[in-house]
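Just one protein chain is left out here, and the rest sit where they should.
Now for chain A:
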Amino acid sequence: MNSLIKSMSPKGDAVDENLTAHPDNVPLAVHDLTVAYHRKPVLWDIDLDIPEGKLVGIVGPNGAGKSTLIKACLDLIPRASGEIGIYGKPYQQQRHLVGYVPQRESVDWDFPISALDVVTMGTYRQLGWFRRVKRAQKERAMEAIEQVGIGHLAHRQISQLSGGQQQRVFLARALAQDAKLYLMDEPFAAVDAATEEAIVQLLQTLNEKGKTVLVVHHDLATVKRYFDWLVLLNMRVVETGPTDEVFTTSNLEKTYGGKLNLLSEAARALQAATR
């Protein structure tokens, strides 16, 4: 399957070369990534190396391409160019190492299943085609849902949960995946204080276990407290590195200042020209 993808790639050879340049112990290495929606580029020439065991915040204004970056890493959207290596190999070979927490609004919570059913979905990949969910999967899901502090709600239908509880269900599902690298798309968006606290504790637990966690984050006030590594993003990587060094006023101005910077102007022009 993978060889098929490589042979279909216009730069088949380059793929190998670049990936071997990234050692196996780098959880996420992004090289020269460009992504476009309807020919409008939203990410330009992204280069990133995320070190193992870090709590990483991806921070930037609306429309900076934060979610897009995560989706590109998971092969959910096509990329115009560039390579992404998960522990040195393409994502297709490393799915078992990656846990994903999508945005809460991305699904219909009126779906007729329980919280535990959703969390159990984290075990489906390992289970494989046609196999039924057995006690082992249920137990792992139960463990995960207890870890986010809503074990008592396991059998509730998901529409009867509050927004924060729904968010925790998604986190528990990622935990049930038992990954080494976690990608979380705005887990802190519109959650109550109790959930925020639960998520922070969970992040720290994962961190202590040596997991790498990437979190798309909005609230600048909490950045310093939550993350030890930062990616400041606004269509390109403005700055990346340890929070202490990167989280400076001048860097934030570069990230947030002047929404109409040259890049987005150029992107718009490009879209207009190729329409």
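In this text, a contact is a pair of C-beta atoms (placed from the backbone, for glycine too) under 8 Å apart; a residue touches a chain by one contact, two chains touch by 3 or more; residues count from 1.
Keep this in mind: contacts and distances are computed from a predicted model.
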- Message: Not counting the visible chains, the remaining one has a UniProt entry; which protein name from "RNA polymerase sigma factor SigM", "ATP synthase subunit a", "GT4 family glycosyltransferase PelF" or "Metal ABC transporter permease" does it give?
- Response: "Metal ABC transporter permease"
- Item | Chain not shown: contacting residue from A:26, A:133 or A:270 | A:133
- Which of A:80, A:121, A:189 or A:270 touches the chain that is not shown? A:121
- Omitted-chain footprint on chain A covers residues 38, 71, 74-76, 92, 95, 98, 100, 102, 106-108, 111-114, 117-118, 121, 124-125, 127, 129-133, 157, 159-160, 173
